[in-house]
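Here the complex is missing a single protein chain, while all its other protein chains stay put.
Chain nomenclature is as follows: A, B and C, assigned in order of appearance, with residue numbering initiated at 1 for each chain independently.
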Amino acid sequence: MSRENWSRWGEHDEIGALNLVGAEEILAATALVQQGKVASLAQPLSKKTPVPSHRTGLLHFMDRDGGDYAAGARSVHGFQFAEDSVVMPLHLGTHIDGLCHAWSEDQLYNGHASTEITSTHGAKKCGVDKLPPIVTRGVLLDVAKRHGSPLPDGYSIGIEELKETAENAEIRLKSGDAVLIRTGWLENQAGKRRHDINFNEEPGIDVSAALWLANSGAVMVGADNYAIEAMPFPEGTIFPVHQRLIRDHGISLLEGLALQEFAQLGIHEFLFVAAPLPIVGGTGSPITPLALY
Amino acid sequence: MSRENWSRWGEHDEIGALNLVGAEEILAATALVQQGKVASLAQPLSKKTPVPSHRTGLLHFMDRDGGDYAAGARSVHGFQFAEDSVVMPLHLGTHIDGLCHAWSEDQLYNGHASTEITSTHGAKKCGVDKLPPIVTRGVLLDVAKRHGSPLPDGYSIGIEELKETAENAEIRLKSGDAVLIRTGWLENQAGKRRHDINFNEEPGIDVSAALWLANSGAVMVGADNYAIEAMPFPEGTIFPVHQRLIRDHGISLLEGLALQEFAQLGIHEFLFVAAPLPIVGGTGSPITPLALY
Amino acid sequence: MSRENWSRWGEHDEIGALNLVGAEEILAATALVQQGKVASLAQPLSKKTPVPSHRTGLLHFMDRDGGDYAAGARSVHGFQFAEDSVVMPLHLGTHIDGLCHAWSEDQLYNGHASTEITSTHGAKKCGVDKLPPIVTRGVLLDVAKRHGSPLPDGYSIGIEELKETAENAEIRLKSGDAVLIRTGWLENQAGKRRHDINFNEEPGIDVSAALWLANSGAVMVGADNYAIEAMPFPEGTIFPVHQRLIRDHGISLLEGLALQEFAQLGIHEFLFVAAPLPIVGGTGSPITPLALY
Partner (left out) sequence: MSRENWSRWGEHDEIGALNLVGAEEILAATALVQQGKVASLAQPLSKKTPVPSHRTGLLHFMDRDGGDYAAGARSVHGFQFAEDSVVMPLHLGTHIDGLCHAWSEDQLYNGHASTEITSTHGAKKCGVDKLPPIVTRGVLLDVAKRHGSPLPDGYSIGIEELKETAENAEIRLKSGDAVLIRTGWLENQAGKRRHDINFNEEPGIDVSAALWLANSGAVMVGADNYAIEAMPFPEGTIFPVHQRLIRDHGISLLEGLALQEFAQLGIHEFLFVAAPLPIVGGTGSPITPLALY
């Protein structure tokens, strides 16, 4: 029942379900671009970006700036410039989880040993640098719209509700899809101070819904919440959707999507493009996913 | 003669030449996807990524890893995970320069005051967070191929050579194009230790070539080198191409492209997609640009 | 009335009142060591260390650790090691403010221009690297003990109360003294979560008390609170004690002292030793001050 996709693409595989995306899927998805428009699905990254308390937020430092020149910095031959640095957790804002992010029993996706992830080298297996760019059909399942408003904290989206949401949008999932789920959670946090945001209860999918997506051919599952799945977790489990999707199915998760504006267009299938930063050994990457329609 | 695009899109504009990309350009570019394939044009990001000495390289830290579990960390209900943080300059590896990155006479592109860029707030004008995703026709001008090998350090590509390179590839530049130039510089650094790389001499374009691109409608100029332009600079100038393209034309630069593998395909036009991280007030962003073909 | 110590030690001076400490003061202070004991007056530095929300807390990252070896890292000739890095604001935990930390009218202590402090170079004047080690008589004014408990938030300690506290302890201030004031604030925060700590109201000294210390010869003023002075500030002022002591008198402040345990000894004069990290251009430094008695 578990570890469904282990060995499916060979014992050395580190990209999982993304193996399902080939030229056919890309060409079919490209054909969905009809208006010639692009939507960014990324949150702004700043010190206000919601982040749970065990992670730090973005630190953005100027190495050189306009203030320096105002204070008298000399500009040689008229050249002036500014540059800057950041400190940030890789799971910040809109970000993708690499396949090494979550596991159990000391085995990552495809049976890779978790001891491949160390302080010295980062993740030598299933790092975010191994993920190819994700270019495929994107599908929006707008559960919040179905409810007429953001889902309440803790609301669990089951298989039936997710199926109906897809049917109402006349979407039939197929192999290679990147599925994006709108819960309304992120919109609900607008205006809150970072430390007032509740990261322990959120609307999200349950394991039945997650497995339906996996079995329907999803190669990536995203949502506009903190952790894709409903929280609090069912009794006796911790991040069960992470375990089933990332570890057993080799499906990357895309968290913290900004879907509010795009959802208002009523578009449910589109060319989805998301390109992780190739941080060698990283367990995730901030990302700016795009919907081309 | 200078400040060509100031006020062209209104006094408040902060995106410059990217205003030239509309639905027509996007649809035309999408039609170039014929094989259903994708190439990433990004370098790996690690502590080995070439970076000039005034900037630090990538620092990648594990907040939790597989070693922790090997050392006995308890996993509640079987859940195990890894996560990590980075410290990095925003102009690292393959990255885009925001329009606030370079200027002169205390005025950024479009006349915005450089005093809008401070330690406290970063860039309040022309920050990388203001740039829209770049989705348009990409054009590869493979100057290195023309020479049969990477160009020598310091080699300056002028307008005539760039024009001929385009003609030989049967490319006619048009409004909205993202132009990528291959010099071979990055390939030439392979295997060198970070501190042995010469960032003071590199092949790149000169001002005449840059202005030809701008006047031909380029909305972004990228290259596989450190700074787009030939170094050392002509006597009495410092980063003249940066000044003319970024400040006067409002054209973002895309530096450190990994073009070697893609260039071998011999494809010279394609759907180009590059989505900066929306770092509020940032002067640049690491990025994973894609060629869809 | 203001800028009392400007030019007192020459127009180039960057250390202010610490000029008052000479061999005589050091020898007299050394004579106070009679039991042969040492107390550290520093808080532990961790992600739990109290810090106001506009600053980040300590980030501590392992570059290599025991988990790596547990995960199979090879040890050559039996050698194993661990090392680590931190990200931290310099005004964190128990720390000293350099004389460049606070000012007004674009002039630092001694008339140095505030434009000497830039992103590119840090503080070229009055940086914490300019401060000499502080070795002199330390004096404890235990206002909290006088009240029998930590002072309430917002409590303002005036000149009379501070004088009486000194008199009761039979302490007569003299030139060269490092004065430490116990308000009980830090003890009161014990057990609170970082984000529940109120940094806008605290017990501390008022301007009259501060000036009395300055006029009595204090070369450094420390306290077991966030900002030495009472908060909220008197109407129409912001950090008035910082301005008067740091800028006008050239007196460094030492914030976040851990005084609870030491205060229980009932010792009111001792050899005080505090050595800032010589961070070039820094505006402050975390520090471990010592009382030798």
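Criterion: contacts are C-beta pairs under 8 Å (C-beta built on N, C-alpha and C of every residue); 3 or more make two chains touch, one makes a residue touch a chain.
What you see is a predicted model, and the numbers here were worked out from it, not measured in a lab.
Visitor: Would you indicate which residue among C:Ala17, C:Met88 or C:Ala169 is in contact with the undisplayed chain?
Guide: Of these options, the touching residue for the absent chain is C:Met88.
Visitor: Which of C:Gly16, C:Pro203 or C:Pro286 touches the chain that is not shown?
Guide: Touches the omitted chain: C:Pro286.
Visitor: Considering the whole complex, not just the chains shown, which residues of chain C touch the missing one?
Guide: Touch with the absent chain occurs at residues 22-27, 30, 33-38, 40, 42-46, 55-56, 58, 60-63, 65-67, 69-70, 75-91, 100-106, 113-119, 122-123, 129, 132-133, 135, 236-239, 242-243, 271, 273, 275-284, 286-290, 292.
Visitor: I need the residue numbers on chain A that touch the omitted chain, in ascending order.
Guide: Residue positions of chain A that touch the missing chain: 59, 61-63, 65-73, 85, 87, 119.
Visitor: Using the touch rule from the top, list residues of chain B that touch the missing partner.
Guide: Output for chain B: 53, 56-57, 59, 62-65, 67-68, 70-73, 87, 115-120, 195.
Just so it is clear, only the chains that are shown with their structure count from here on.
Visitor: On C-alpha atoms only, rotate chain A onto chain B and read off the angle in steps of 5 degrees.
Guide: It is a rotation of 180 degrees, to the nearest 5.
Visitor: If more than half of the interface residue numbers appear on both sides, call it same; otherwise different. Which is it for chain A and chain C?
Guide: same
Visitor: Taking each chain's centre as the mean of its CA atoms, how far is chain A from chain C in angstrom?
Guide: 44
Visitor: Can you work out the whole-Å distance between the CA centroids of chain A and chain B?
Guide: 24
Visitor: Where in chain C do residues touch at least two different other chains?
Guide: 59, 62-63, 65, 67-68, 70-73, 87, 119
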